[in-house]
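Left out: one protein chain. Kept in place: all the others.
Letters are used for the chains, namely A, B and C, taken in the order the chains are written, and counting of residues starts over at 1 for each.
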Amino acid sequence: MSHNSFGHLFRVTTFGESHGPAIGAVVDGCPPRLTFRREDVQAALDKRRPGQSRFTTQRKEPDEVEILSGVIEAEDGTLTTTGTPIALLIRNVDQRSKDYSNIATSYRPGHADYTYDVKYGVRDHRGGGRSSARETASRVAAGAIARLVAPRVAIRGALVAMGEIEIDRTRWDWSEIDNNPFFCPDPVAAKKMEGYLDGIRKSGSSVGAMIEIVAEGAPAGLGAPIYGKLDADLACAFMSINAVKGVEIGAGMEVARLTGEQNADEMRAGNDGRPVFLSNKAGGVLGGISTGQPIVARFAVKPTSSILTPRRSVDQTGAEVDVSTKGRHDPCVGIRAVPVGEAMMAIVLADHVLRHRGQVG
Amino acid sequence: MSHNSFGHLFRVTTFGESHGPAIGAVVDGCPPRLTFRREDVQAALDKRRPGQSRFTTQRKEPDEVEILSGVIEAEDGTLTTTGTPIALLIRNVDQRSKDYSNIATSYRPGHADYTYDVKYGVRDHRGGGRSSARETASRVAAGAIARLVAPRVAIRGALVAMGEIEIDRTRWDWSEIDNNPFFCPDPVAAKKMEGYLDGIRKSGSSVGAMIEIVAEGAPAGLGAPIYGKLDADLACAFMSINAVKGVEIGAGMEVARLTGEQNADEMRAGNDGRPVFLSNKAGGVLGGISTGQPIVARFAVKPTSSILTPRRSVDQTGAEVDVSTKGRHDPCVGIRAVPVGEAMMAIVLADHVLRHRGQVG
Amino acid sequence: MSHNSFGHLFRVTTFGESHGPAIGAVVDGCPPRLTFRREDVQAALDKRRPGQSRFTTQRKEPDEVEILSGVIEAEDGTLTTTGTPIALLIRNVDQRSKDYSNIATSYRPGHADYTYDVKYGVRDHRGGGRSSARETASRVAAGAIARLVAPRVAIRGALVAMGEIEIDRTRWDWSEIDNNPFFCPDPVAAKKMEGYLDGIRKSGSSVGAMIEIVAEGAPAGLGAPIYGKLDADLACAFMSINAVKGVEIGAGMEVARLTGEQNADEMRAGNDGRPVFLSNKAGGVLGGISTGQPIVARFAVKPTSSILTPRRSVDQTGAEVDVSTKGRHDPCVGIRAVPVGEAMMAIVLADHVLRHRGQVG
Partner (left out) sequence: MSHNSFGHLFRVTTFGESHGPAIGAVVDGCPPRLTFRREDVQAALDKRRPGQSRFTTQRKEPDEVEILSGVIEAEDGTLTTTGTPIALLIRNVDQRSKDYSNIATSYRPGHADYTYDVKYGVRDHRGGGRSSARETASRVAAGAIARLVAPRVAIRGALVAMGEIEIDRTRWDWSEIDNNPFFCPDPVAAKKMEGYLDGIRKSGSSVGAMIEIVAEGAPAGLGAPIYGKLDADLACAFMSINAVKGVEIGAGMEVARLTGEQNADEMRAGNDGRPVFLSNKAGGVLGGISTGQPIVARFAVKPTSSILTPRRSVDQTGAEVDVSTKGRHDPCVGIRAVPVGEAMMAIVLADHVLRHRGQVG
């Protein structure tokens, strides 16, 4: 069962609510004798950490990770995995629960408030509780461990659209990712997004975004057909991220319009005995198994439902109310979904590296 | 682990290759004391069965299902489930393996030929072996059992786009589904598709399609956050279908362009104490839990990679070859994906009905 | 979930009732490129097959296995695994259901009749339905596939006690196993058992037995602490066999009486860099991980509950009745548990070979 666990041989279990004492993850199945430093996990968390620009929530969370188990520490701080579960703990610090008193009993339209109540008959309303994007910090910490399993695979994410603004792919430059607060690979689009999102932010509104995650260097052969296909597991992983409503692999939804001729990624002989593909409509996955090409996935993140504009709703008694949210929120929660998407790609690949090695050797 | 099983409490395991002796499914965890008839499963299979129009493969497969276990048969043929695994067997009949001799050693571009070989070092090339769409007959049979678990949920699928032709949603009429060979709810679009696909078919080409699956009447509260979210499991289920490259829930990829105001599905008080939603951008799922609205999902099916037009490729030795496929194939494999998508929706919902009942009572 | 599946990377799902059309197994996760012949599976089934001596049920079942998927057959009949699920089918032939009419509504004391009814509210009473020892034929077929995964491990089982008769371990001779109808390694005890069991059989009674399974040649390092320990998985596997009420590893229940000095398996340096153990109280497992010594397990099988002597019971209406069983039954069901125990040992080891390879490489 997988209520709060993801993966099989490399298995991540997360816990924690937005305004509880702590959040965290248990990473089970990590191979032994891999080495890393606490700072490697911290750096991944820092990339996702809120409050780093005016475009993300102003909640101040240091997100300092403590590694509780599963490693042996050398005198120089190098950590070596032992094959036992690695528990990662992040204390919550800045919990202004009173910000949320007005939504304690009312349901934000488009939010999980209503569904948690109707499912469980009880709800931790403070900051969204378990449904908060805060849970994704646990994923990012676990993703840093996952990257150790296949160190030669380069996993990178980018924001490729925000509301009305799309990037121009001819300007794609990975090095631009760190030059703007949006993880946007197109500097021209990034500039436009700055003004655009300032407007959204000041009006108390929010906006959606499109994220693309690319894994380069993954070997051919990963994926476990029929019901552990690599692309199906990626779809599950990305759709499990808060606010995601669509996932594409390679050409994605566009394939509905293509002919067989257009969609065929032709092959020629490669120098290393492996074929060279002349295109990548498949996004690096055929029949649920990686081809050795870059694995390319996209997902769409909806605008956060916490907005200042009053929306019609109901409360727990069923009475009609108007709801507007004053808490600190991301005007575009899609921005911080970039490192989360990278983490999920890393976790899925780590799991399939181990699964492939187990079954096929 | 889930190489060839799907679901948790309601769990389907499928087996079988396109040109082996048989395919089938084992349905584990079905509740006891549900009643059905063999004809119910057969009717589902008949809907997917090949050779019913000139627009699907001309392979002649009766797809007669045999129910091997898990039921008690009354004298009138009524079957009652006993809570033990229900094994469903479908013999393969029309296996012209010689059609495939030319692809025994060459890789069809866009097909799983290459990836199965590179993963397993061996491949059943006859008709695609395990990667064939024939495997989906097992899913459809299992889906017929799944429908018994939540009999008041109406699950229906439709083809909403084929290549260049999209339906006009204002003309959507579920009763039209059975009036054309495409499961198309728009009679005008269906007429256009007929001529369009005839052209594709005669030229030996193929084309993609977009499928929409709608489940009406599912209760609020289904879904198991964070890693068993209803929409994440649906994304996994649909992406596991052959040739699917993208999955959307509700507004889908479109949400990247919306503002928080546009995306909010506002609520008003309902007569039964449950809220009434004024729109359904969420596609019936919030925070990974069903809202009680219709669950709406779409997926894009790529054109089949078996086409007459020669494409550049390589063979098992790495030598460059041109490949064209003479076997009997669907010019638009998306058509038969409609009943398969319905089956996967039924399986995911059955699993979550049982999971919810188990945890929450 | 594992209602009817066992194992993780090497995963066996069984189905079928005693008097339904067929029983069988789906073996998922078997590595590719292993070779075997249909006769190998058949030979394993023949060892367990009923009706081979007067000491097992007189039901005539040829137990012919059909291999439906997951293999490619060469012209000489050699089968090569492809990494896809291997479905194994065994038709039921000799189903004298009328023998069971008297227990259709009454509960045999000590049998699963009552518990299936109370759990599911419905029961396939014919021959015990799913609770029949007939299900174990599916395990034996799957076990034959499991043995392919670690071909250098020799797995053998023996009956070491039957009712009042215990073997003398100083007379243990594996070659005697095939010289008597009990799989008994002590020829003197076997002789005694013959007369003893004839008496039991003629009086319509039944008797329990103790089985020992030994795996020699398994590498050190198998087992996945803390909750996938090798001995815990073996305990689960053996306890899941019909009628088993106790499981021991190595010194077993006896360890409660030992001191630390008596229990320590001392070690000396071995020639190959691996230690040599001077005793095997551990039964080849320490901390849930194999030591490289022989893995030794025992389990106790209760007497079959189908006996001629009337026993007090109740029927489905709650009314008091006397029950005696006239069906064809094993006077000592423990005899046929020997090949079943071997199969479960093979399945557990195959799973752990793959799990170890996956996590540790």
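Here is the rule we go by: a contact is a pair of C-beta atoms (placed from the backbone, for glycine too) under 8 Å apart; a residue touches a chain by one contact, two chains touch by 3 or more.
Please read all numbers here as calculations on a predicted model, not as lab measurements.
Considering the whole complex, the residue from C:60, C:119 or C:191 that touches the absent chain is C:119. For the chain left out of this panel, the touching residue among C:18, C:57, C:131 or C:180 is C:131. Contacts to the hidden chain, counted on subunit C, fall at residues 1-6, 8, 14, 107-112, 114-116, 118-121, 130-131, 135, 161-164, 200, 205-210, 220-229, 231-240, 242, 245-270, 273-275, 278, 281-283, 286-292, 298, 300-307, 309, 311-314, 318-320, 334, 355-356, 359-360. Although one chain is not displayed, subunit B still touches it through residues 1, 8-9, 29, 31-32, 83-84, 225, 354-355, 357-361. The chain not displayed touches subunit A at residues 1, 3-5, 8-9, 11, 13-17, 20-24, 26, 28-29, 32-33, 66, 68-70, 72, 80-87, 89, 119-124, 129-130.
Just so it is clear, only the chains that are shown with their structure count from here on.
Chain closest to the overall centre, judged by the mean of its C-alpha atoms against the mean of all protein C-alpha atoms: B.
Taking each chain's centre as the mean of its C-alpha atoms, subunit A lies 27 Å from subunit B. Centroids built from CA atoms put subunit C at 45 Å from subunit A. Averaging Cα coordinates per chain places subunit B and subunit C 38 Å apart. Within subunit A, the positions touching two or more other chains are listed as 1, 8, 225, 355, 359-360.
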